[in-house]
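Removed from the display is one protein chain of the complex; every other protein chain stays in position.
Right after this comes chain A.
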C-alpha cells in the first residue's frame, strides 16, 4: 500500500511540470502583451523608453524557454514572484487561499450532510414526497448553471430583501466576526452547495437503492434485525463507500465552481484573484493560481485512487 501511495505521489510531479509548461506556453500563444495592461495606451504612445525599460526589467524580452525555467526555478526555491502590479504573489495567496478554503470547506460540509441525508431518505422512502422533491431539486441543481443560481440569490436575498451582503467577505462596520462571516458566506456557500447537493443526492439515492435490493439486506431482514439497524448498519455503511469516492472526486469541481462563484459574489478568494489576473493579463498570478488549482485537482485524484485501493484490493493487485 505504501509503495502504491509513493508511486502515485511521484507521478504527480511530472504532471505538475507538464501542466505548468502547457499553461505557460498557452498564455504566450494568446499573444496578449502584459505591458498593455500595465501601462496606459497613451503612455505606450508617448514614452517608449520607459515602457521598454519596464519590459526589460520584467524579463519579457527573454526567450520563452528562458522565462519559463527562470520562473520554475524561482517557484522551486519558494519564490512565487510578483504580480505585474508589484504585489508579492505569496502574500496574495496567503490572504486569498484561506478565503477559498473557507468557502469550499463549508460547501463541502453542508452539501455532504444535506446531499447524502436526502439521498438516503429518498431511497428509504422511495416515491415519497421527499423523494419527489429531491429528484426535482437534483435535476434543477444540475441543470441551472451555478453563476445563474448565484445571481438569482443575490437579486432575491441581497437586493430585494437586503438580508445578506451581495459581495466581499468582511464588512468594515462588523461588530461580531462570527456574524460577519455567516452573513458574507451564506449566499456563496448556498450557491456552491446547491450544485454539489444535486449530484450527491442522486448518487446516494441510487447507491442506497442498489444496496437495499441486495441479497444480504434481505438476509438481514429475514433474521429479524430492526429496520433502522438494517438501514444504518448494513445499508448506509455499504452504500457510502462509492459515495465517498464521488464526494472526493467532486472537490475539483467545487474548486472550479468557486472561481465562478467568487467572481459573482466579489468574494476575495483565489478564484476571483485568478479571474482578475486573466482579465488584466497578469501572467505570474495566472500561472501560480492555475498551478494551485491543478495541484488541488491532482491531490483529489490521488485521494480517489487511494480510496479505490482501500475499498477494492484488485486496484493494488493490478498495479
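General observations
Convention: contacts are C-beta pairs under 8 Å (C-beta built on N, C-alpha and C of every residue); 3 or more make two chains touch, one makes a residue touch a chain; residues count from 1.
Simple rule for what comes next: contacts and distances are computed from a predicted model.
Matching "ABC-type transport system substrate-binding protein", "Hydrogenase/sulfur reductase subunit alpha", "Beta-ketoacyl-[acyl-carrier-protein] synthase III" or "NADH-quinone oxidoreductase subunit C" against the UniProt entry of the left-out chain gives the name "ABC-type transport system substrate-binding protein".
Of the candidate positions A:36, A:61 or A:213, contact with the hidden chain is made by A:36.
Within the full complex, the residue among A:11, A:72, A:95 or A:225 touching the omitted chain is A:95. Of the listed positions A:1, A:109 or A:156, the one in contact with the omitted chain in the full complex is A:156. Residues 30-33, 36-48, 50-51, 53-54, 57, 82-87, 92, 95-96, 99, 129, 132-133, 136, 154, 156, 158-162, 165-173, 263-264, 266, 268, 272-273, 276, 279-282 are the ones on chain A that touch the missing chain.
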